[in-house]
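Shown here: the complex without one of its protein chains, the others still in place.
Chain naming follows the written order as A, B and C, and within any one chain the residues start at number 1.
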């Protein structure tokens, strides 16, 4: 039986599932406990699992992430929330220099089973410091796994998989997706990191997307279908590990690939994918891989400007159509 | 008249030139003043310009960069040193969220003429937390200019240009290059940001490199020449602004492009360049753009491992030759 | 005394006052009425912003300072025109009271072309450098080091400016607070740090996550500074405190750290009802609302009811006019998306 739940509620359901199963799973962050999270993703968890396992912190991002790291070194499986992904910058040393490198630098002595959950992305008029899509920051750092689901079902499966994963995971929840809903299976749900989903199949072009860009890519594909262009849409779901097999397969089937990135252009994940396809499937290509991204600017806050800046279904359709002409 | 000076001394010379010219140029950082810098790049500046204009700070990277930002808002042109580029992570919020975004968010009200100098890169056995090549971190953030010179002359010209630039610049000095020397012209030297240098011309392949990878690319080109393969070597010098014209021209002349990146692979600048060439010069290409990078791992410290990890002239030669076979 | 863009004098009240101890003379009364005017205007601005948020005109979010007006008003009165204000996302009124035009502030909240930042900033990022309002900062703690830098430049250039940096109780637990305070003290910079302790972070009481009772004052000693704990709802006490801290800064005697106890009447942001707070706590603070309290005091100390009525009526006109103006402004055109990233006016990353 599949029930319809929101992406927002999926977060709490995944956490509850894992905290029920494993008493070493803890949740910390600003306002996560008594208030149930500023995005209301974690209500009821404190009541259910107690004020020690679900705990409010001071506004001390370095201490939050450092504490998660130290606790993971000493027997817990912490989930730490960084309220907005933009604030990852305030504890980036902890993430990029400490957490990511420690297992390698100690030649495997230290295991860090921890998850950093964070609200990522634009679309809610919060302006340049509360709207960034920063999956590429994490992808650029060896030693971090990077997950960014687009549906409630994927969110549960992948958050559960992230919590069970023995390696550190940065888990990007898209804040514009919180109110969206989707069907979710009953029972315990656990997915697998590193598997992309082919959410739509079509033989003409492949559109590769992530998180909030997935529904836009699907919407674009539906418009394109009306115009006689059939698109395969790949939801990457994870950037690390990256499911290059699914990508390369879709690429060889259509010969035309478009990436849709919410991040500003330079060094986005689409660049990496473009370069992989270039190196490994060059002769399958009928045309260059085309990147559709947010312009390389900070995000403006006014609704009119924000909407015109982030890739939209219309822009995707427009670029795909013009390329095919 | 050209004099031979080290890359290390070039730093001091550029700073002295600009501090002499403009009394609003200040230098702050840990151990930059009394000790002349831990890499001995700034000796004598405190004596010459006084202890107010050249000032030691506490170990407070956020305060150092925040102070530079605030001072730039209020009439100074600060140069702030972050001792190792790895430590940019400790003040990444200041750089990526504040400095980079402020002009845009204020719609041009706030100008931030400041330079963040930092010692970047590997090759001196300092291990994973003191050896990173992080130009791509800065490149990924809209609002930052990104410079990484490979020779003493370029260092002076580009540091001077960075200090004069009205926008914030992250200036990566490569620590393995400090002891290297090169000819430097007499007199005031000021370059232009956003111009790549074609440091060698050859019709068979183009090798694109940055900072410490430039001498390796040149060495590789010389070996390749012995094997009958003539390479153009492009030293990017700046990642933002990026000299795509020079790149695309070299690409169209040789049809074969190799990028040599010191950073770990994912989302490196080579990916961006590969995707640009893909989108804009696809039909000029005889083969895919090939990226030569450090593996996607933290850098091991042992000399044997470090040497085997970073791209070497031999590895470049090997990959280029194999691709041409 | 400079006129602000909407014609109301704001900064510089302090320059008139005779002595650091408040005198109950005529000049003093005028200044206090000026502070009252600012408080009233600030309150009206925030109430209006809230109404507009509920009405869907303010997009995204908005953080109101209702209940905290005495702090912003007293400081605005004590600051010289070229002094510099740094504040948080809860910064509408700080920006307004330094002299930013209310219509352009509202327009920014509405995402309009005439917004003070052209629609690129939004409610959390109001800046008017021409008024010395050097920005609202939305990442907790970030602006403390930036204010230090502005003060550093002021000291080096000998401008006589003071940087005043407002932040919340929650900001006292972030690393940037510590680094900024230490550097300001070591370099003896003209910066005044003002902790507006409204007792809560977003929903979490500050005392539940802080190792000391007074999050700022109890830490002043860690930077060699005096502990200054004041009633942030008492405009006179705030003004005296502001004036002496600014004076100290101006004299080259270094930074101050002030903790002003206050309370926000509403929730943290947007439509948060703030119901995580005990009802009687809210009631007792509302009973100490800085505005009616001050009105009564002024009346008992020489102001006439007419004068104050007039202040209120004028404020209402100002804000109403601003609303009309902002509502009438068009959305920014898409063509501005690519402007003003760089000093050359554009946003090109390549040639």
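Operating definition for what follows: contacts are C-beta pairs under 8 Å (C-beta built on N, C-alpha and C of every residue); 3 or more make two chains touch, one makes a residue touch a chain.
None of the values given here were measured: they were computed from a predicted structure.
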item	value
Touch criterion as defined above, residue of A:75, A:187 or A:228 at the omitted chain	A:75
Among C:197, C:210 or C:340, the residue in touch with the chain that has been omitted	C:210
Candidates A:242, A:285, A:299 or A:320 - the one touching the absent chain	A:242
Chain A residues that touch the omitted chain in the full complex	24, 26, 52, 57-58, 60-63, 65-76, 78, 93-94, 97-98, 102-111, 142-143, 165-167, 194, 240-245
Chain B residues that touch the omitted chain in the full complex	30-31, 34-35, 38, 56-62, 86-87, 89-90, 124-130, 265-266, 295-298, 300-305, 308-309
Positions on chain C contacted by the hidden chain, ascending	173-179, 181-182, 185-186, 208-212, 218-219, 221-225
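In the analysis below, only the chains that are shown with their structure count from here on.
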item	value
Chain contact graph, described as a line, ring, star, complete graph or other shape	complete
Chain whose average C-alpha position is farthest from chain A's own	C
Distance between the centres, which are taken as Cα means, of chain B and chain A, whole angstrom	30
Approximate Å spacing (C-alpha centroids) for the pair chain B, chain C	40
Multi-partner residues of chain B (at least 2 other chains)	93, 97, 104-105, 142-143, 240
Multi-chain contact sites of chain C, meaning residues that touch two or more partners	119-121, 125, 139, 142, 175-176, 336, 341, 347, 349
